[in-house]
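The complex is shown incomplete by one protein chain, all other protein chains being positioned as in the whole.
Take a look at chain A:
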Amino acid sequence: MSSSSKRHSILPPVSAGPRPPVQFSSPLTIAESAVLTGSHTISISSESVIHPRARLDSLGGRITIGRRCIVHERSTVGAIGTEGPAKGADKAEGVTLGDYVTVEVAAAIEAGGTLIGEGTTVGVSVKVGAGAVVGRYCTLTPHTVVVAGEVIPDFTVIYSNGMRRTDRRGVTELRNKGQTRQIEVLRRMIPTNPAKFQT
C-alpha cells in the first residue's frame, strides 16, 4: 500500500461492467458518480438530469431517456429481471422513458421492451417489471410493483398496494412546468461531467 497522504477510497471501482456506447444531447446534467454500464447504446436527450449513484444498465437492451427527465439517486434503469424479457418484446429495446419522466430514489425498471410514458412519476422503491407499458402522466406511489408485461393506461394512479384510480385533475401542463423549474435548479447544483462517459 502506498504511504502517500492522499486518502484512497475503499469503495470498489465503479466501472464494474463494460462501458456502453452513449448518445448525449446537450445541455445535460449527469453526475460523475452515476453508473453507466452495459453493451447497448444509452441515449439521453437534452435537459435531463441523472443524479449521483443512479445506475443505467444497458446489458438487457438499449436505453432511451427522453427530454427533461429526472433520474434520482440509487435508482436502476434497465435492471435484468428475474423472469427475463417478456414474450414478443423487441429484445433490442431495453427501457424507453418518455419526456418529463421522474424516476425516484431506489426505483428499479427492468429491461425488456419496458416503456414509461410521458410525464409519469415512478415513485420511491417502485419495481417495474420487464416489458411493462406504463401510460402517460401516471403516478406510481412508493413501493408499487408493476408486474412484467402489464399495460397501464394513461393518467392512472396506483396507490396503497395496488389500488388504482384515474387522475382527472388535468394538471399536466403545471406538472411539466414544475419539472422544468426543478431541472433549472438541479443543473446549478449537480456538477456535471458528460465527458467521463463518452469515449
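Please note the rule applied: a residue touches a chain if its C-beta (ideal position, glycine included) is under 8 Å from a C-beta of that chain, and two chains touch if they have at least 3 such contacts; residues count from 1.
Throughout what follows, contacts and distances are computed from a predicted model.
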item: Hidden chain of the complex, named as in its UniProt record, picked from "Mitochondrial import receptor subunit TOM40-1", "Dynactin subunit 5", "DEKNAAC104064" or "MIF4G domain containing b"; value: "Dynactin subunit 5"
item: Contact partner of the left-out chain, one of A:L28, A:L59 or A:V124; value: A:V124
item: Footprint left on chain A by the chain that the document does not show; value: 1, 10-11, 52-53, 73-74, 105-106, 123-125, 141-143, 159-161, 178, 181-182, 184-185, 188-190
